[in-house]
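Note that one protein chain of the assembly has been removed; the remaining protein chains are unaltered in position.
Coming up: chain A.
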Amino acid sequence: MLRWIRRVAWGSVAVLGFLVLAISAGWFVTDGPLADRPVATGPASLPIGGPFRLIDHRGRAVTEADFRGRPMTVFFGFTQCPDVCPTTLGDMTALIEALGPEADRLHWLFVSVDWERDTPETMAGYLEAYDRRIVGLSGTEAHVAAAARAFRIYYRRVPLKDGGYTMDHSASVFLLDAAGRFAGTIDHQESHAVALEKLRGLLTSQ
């Protein structure tokens, strides 16, 4: 009988010891000193962000090389989008305001997937309501397709009954570091505080 009690007691000590070890090891690598920087929400090796050739909303031809040297936030949308894209552009504007002068150390890009309707002039008119640091990019069907491929973006033109069309598109905001490497995303549903933390992390990791 006594032997059994002793066995159970030692067994409990072993289980407890294992739990304490496992929990502290887990803390060390997730939230503790061994944790990754909080900015990346995906593996840094993801091949997101690559070469593109587009026209900015002031009518200048640009490539990815024009945006190297500073980290970048980029998202894809279109201007006949009254709800989601203005919400994201509004969030971007709020983040720029919250960052203050630090916001100048980032590039802020909005790429249109609507190659037919979104000319540089249309983009300029649409962006007028937001922070002037947000750059609108558009281009030909082939160039937009290449940019979307580089960022692993899904988009599709959807015909409507009235003869018009709308665009489906991926929702995420991508973060790239100053060398153009993928550094995470900001999700549409994340809070302003979380997004701000990610951007500050991106700036300090440079």
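Just so it is clear, contacts are C-beta pairs under 8 Å (C-beta built on N, C-alpha and C of every residue); 3 or more make two chains touch, one makes a residue touch a chain; residues count from 1.
The definition used in the following text is that contacts and distances are computed from a predicted model.
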Complex member absent from the view - protein name from UniProt, among "Membrane protein", "Copper(I)-binding protein", "Transketolase" or "Succinate dehydrogenase": "Copper(I)-binding protein"
Of A:Leu21, A:Val84 or A:Ala179, the residue in touch with the unshown chain: A:Val84
Residues belonging to chain A that touch the chain removed from view: 77, 79-84, 86-87, 89-91, 93-94, 117, 121-122, 124-126, 128-130, 154, 158, 160-162, 166, 168-172, 188
